[in-house]
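A single protein chain has been removed from this complex, and every other one stays in its place.
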Amino acid sequence: MKKIGIVGATGYTGVELLRLLAMHPGVEVSFVTSRSNAGTRVDAMFPNLRGHCDCEFSDPGDDALGDCDLVFFATPNGIAMNHTPELLKSGVKVIDLAADFRIKDVDVWSQWYGMTHACPELLETAVYGLPEMYRDEIRGAQLVANPGCYPTAVTLGLLPLVESGKIDLENLIADTKSGISGAGRQGKLPNILSEAGESFKAYATSGHRHQPEIAQNLALVAGSDVDLTFSPHLLPIIRGIHATIYTRDDGSLDLQTMFEERYKDEYFVDVLPAGSQPETRSVKGSNMCRIAMHRPGNGSRIVVLSVIDNLVKGAAGQAVQNMNLMLGFEENEALRHPAMLP
Amino acid sequence: MKKIGIVGATGYTGVELLRLLAMHPGVEVSFVTSRSNAGTRVDAMFPNLRGHCDCEFSDPGDDALGDCDLVFFATPNGIAMNHTPELLKSGVKVIDLAADFRIKDVDVWSQWYGMTHACPELLETAVYGLPEMYRDEIRGAQLVANPGCYPTAVTLGLLPLVESGKIDLENLIADTKSGISGAGRQGKLPNILSEAGESFKAYATSGHRHQPEIAQNLALVAGSDVDLTFSPHLLPIIRGIHATIYTRDDGSLDLQTMFEERYKDEYFVDVLPAGSQPETRSVKGSNMCRIAMHRPGNGSRIVVLSVIDNLVKGAAGQAVQNMNLMLGFEENEALRHPAMLP
Amino acid sequence: MKKIGIVGATGYTGVELLRLLAMHPGVEVSFVTSRSNAGTRVDAMFPNLRGHCDCEFSDPGDDALGDCDLVFFATPNGIAMNHTPELLKSGVKVIDLAADFRIKDVDVWSQWYGMTHACPELLETAVYGLPEMYRDEIRGAQLVANPGCYPTAVTLGLLPLVESGKIDLENLIADTKSGISGAGRQGKLPNILSEAGESFKAYATSGHRHQPEIAQNLALVAGSDVDLTFSPHLLPIIRGIHATIYTRDDGSLDLQTMFEERYKDEYFVDVLPAGSQPETRSVKGSNMCRIAMHRPGNGSRIVVLSVIDNLVKGAAGQAVQNMNLMLGFEENEALRHPAMLP
Partner (left out) sequence: MKKIGIVGATGYTGVELLRLLAMHPGVEVSFVTSRSNAGTRVDAMFPNLRGHCDCEFSDPGDDALGDCDLVFFATPNGIAMNHTPELLKSGVKVIDLAADFRIKDVDVWSQWYGMTHACPELLETAVYGLPEMYRDEIRGAQLVANPGCYPTAVTLGLLPLVESGKIDLENLIADTKSGISGAGRQGKLPNILSEAGESFKAYATSGHRHQPEIAQNLALVAGSDVDLTFSPHLLPIIRGIHATIYTRDDGSLDLQTMFEERYKDEYFVDVLPAGSQPETRSVKGSNMCRIAMHRPGNGSRIVVLSVIDNLVKGAAGQAVQNMNLMLGFEENEALRHPAMLP
């Protein structure tokens, strides 16, 4: 039985980690920390966990994390980087669900996240936790940077195309839409149902932190910079991300064959039959990414549709997938259940 | 042109007042105050008002309110009572959309609202602003206590029955459901879409401030105390209140005739055909209350269904209706537009 | 490996059965029938099942059902009764998720369901599939009538009170609210999002088929008839039932202790701490029923709040629970996962 710690489990990625780990036969959650809620029962905050999580939030100051086999940071950006070096020294593996270790260029990171990095020396050794790109590296990693939600959906939707070397890298557009749980479990005015319900809007149109993360992923594959316009929108639903990705080739790529071939051994990437349009609800609660490709008017324009559950494949589910790889479990352990529909 | 002031217009009753008054040919809004937003353009906060409200929030300290013909308080409970005596002295009429003047018994008021009342001497002269009960008094009033949202829906649903003197006053139940705009325009965690969406729950089951207000209304009509169980619930919609009201008679009341007769001259109360079930959306954005009565199994149990838009007939619309009466306009001026469906 | 057949799996109870059984290690789904969709892949209709259900809908005429260990009928009312006698003769166990075998009095059944019963002789032997009332009988049953969704929530909310013999059986009210998946997977105008969204209404206020089912459950416990007003409403959410139940005692019952004691060994009934108000989302996707009790003003009025997921504990989950009992599995097999929140 592996011992797991979760730092900062009072947000949605935290409760989702707890939901998924409750179905995992090989791990036990030893510590669930929260400074502001120390002493509170976890299931008093999250009643869905009643009967599944007989513990209290403890103070993160506790040295006990050093006894864990692996620690998840489900904290805001800028927290994990302060604790990771010491944990790694104690031999504890770390998965950060925030952005501290996602960007390799520390200057780019500081510019977008507005902080000085506490341990830039770890940026090189941290492995980007997208198993469909870096499975082997993740298996051997001590520190994994769990990808952002949008970057997961967009990168998986573009990967085969960029790998082909045949698309126009100067003309990439990702028009993305996210459910509001991506905005976190916080009492902010724009997130209340009366403000966000029955409405739709774009946000961060002029620039969003996930743009450099996606661009980095694609550039590493392409071997050159890419010009990506990233345009996120807020959906009045709780879970789900839908990416509509636009690019161009010379009209010759066999999209269906290419994507099916690329992902044929990937349990969590489902290439839909030609002509499909994936719904976000088809992945609700599951770790799947479903993808379909279109070529309007049979021209050179390519449209890729990619959906994930932002809290699962976009956060906690992918983190558990990474944990499984790092600790030697079956990659899909605790992640084999179907999505919930309707 | 009558001059109108609105104190505390940064909430939903405030913006709804502004929306309705924009359609009123006989008034101009002279002052819209907000301490924390002084200097901000009103339509920067509420973009639906662009082109309709060319003004800024001003500081409520402004003496200018004394020049108004009528001032609305769209403030939290406990604010209006501090400013009303002076305004009345200046000859300014006042409508309080909060609860400061709704309860006649100052001890009951203090118990439920947790404050000492600043001007208990005004409680007697304040008129309860339900025109269907107190139209003549409102016409002559200097100070009107605009009813609560639930009390409006429940009182209108029970009024003909209580007036009949033939129902069991010891056995009244109001199971009420409200859209979340009733919880205000505030960034509180329980109100965010991720928490309140796709869910339903009861709240304040053991006691809610609107219970004594409704009980007072009914007791004044009945001439005796009533035993009312009031049980509110939170709906995952923005606007709308639905009250399901249970009582009993001896099986002899002709409900349809009684209600149609009682409300035949009321523009804003619509008794539906027998067998109907009103939807909250049928009153969305309008000042109507729609009511239907049922007698399951033709027994002695009576079930009344009553719907309003909590922000209109339950707040700002009723306030405008009261203003129209107080200032000598047509009672339905600015309130004649149909509800928006779908 | 037990062989399972599902008749009529194109509705929401069907896809939910398939979702739950996909997580069950002891059964395999041998047949999924649908007359109108024979030949269609099941996962083409329900994309959440891609990777979990490699089969097609077959024609229900198939004799193959006789080879199953157990057959679920997820069909409209009036179908199961035509096929059950033959299946029972073949030694196949049957669980009907519709209403064919729920009501013991065939005349009452025919009156509410508008049909002549095809096999009234089975009504006596059919076991009502509420394990919290009839666990032992279900274990030995060949034919189980899976309870209605509302009857499950209301019966579990009233059971301890009726068993106590101390409440007023002439004064029971169940004000219930259901998510729209309870109306089925059918393209009917009142169910479309533009009609049912952002709105709330009562329906069947004058009489609903679940009233006699609940009344039967309670009368069997009470030993006498009960007077129950049952008043359902439609919620603009997909999953979830919330029952608000009103009754009275003489003020002496210790509600918290009584409910905790009654359900202390029930895995799927969760009595919440005193003062709680369960949210429907706290059971979304799970087989739990969460219950809380209130006594407003510490008087004689009792209010019980009871929530379930209508598709799980209110349908497919309870059916799997019954199957587990009938086939000798752990009662909570495939039903141990936490609810999904948010």
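The letters A, B and C name the chains in turn, as written, and every chain counts its residues from 1.
Following the convention adopted for this analysis, a contact is a pair of C-beta atoms (placed from the backbone, for glycine too) under 8 Å apart; a residue touches a chain by one contact, two chains touch by 3 or more.
In this text, all values refer to a predicted model and were calculated from it rather than measured experimentally.
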Shown chains in contact with the undisplayed one are A, B, C
Contacting the left-out chain in the complete assembly, out of A:40, A:164, A:186 or A:277: A:277
Just one of B:213, B:279 or B:333 touches the chain that is missing; which is it? B:279
The one of A:90, A:111 or A:229 in touch with the missing chain is A:229
Touch criterion as defined above, residue of A:240, A:314 or A:338 at the omitted chain: A:240
List the chain C residues touching the unshown chain? 12, 180-181, 183, 185-198, 236-238
Tell me which stretches of chain B touch the chain missing from the display. 12, 15, 18-19, 22-23, 46-52, 181, 185, 198, 238-239, 267, 270, 272, 278-279, 281-286, 288, 290, 336-342
Residues on chain A that touch the omitted chain in the whole complex? 171, 173, 175, 177, 194-195, 197-203, 205-207, 229-231, 233, 235-240, 242, 244, 246, 275, 277-281, 284, 294-297, 301, 303, 305, 307, 342
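Keep in mind that, in the parts below, only the chains that are shown with their structure count from here on.
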Chain A and chain B share one sequence, so how far apart are they rotationally when you fit their Cα atoms? Give it in degrees, rounded to a multiple of 5. 180
Relative to chain B, chain with the most remote C-alpha centre: A
Type of chain A:chain C copy interface by residue overlap (half), same or different: same
Could you say which chain's mean Cα position falls nearest to the mean Cα position of the entire protein shown? C
Two chains share more C-beta contact pairs than any other pair here; which two are they? B-C
Averaged-CA centre spacing for the pair chain C and chain B, given as whole angstrom: 39
Geometric centre distance via CA averages, chain C-chain A, whole Å: 36
Which residues does chain B have that touch at least 2 chains other than itself? 194-195, 197-198, 236-238
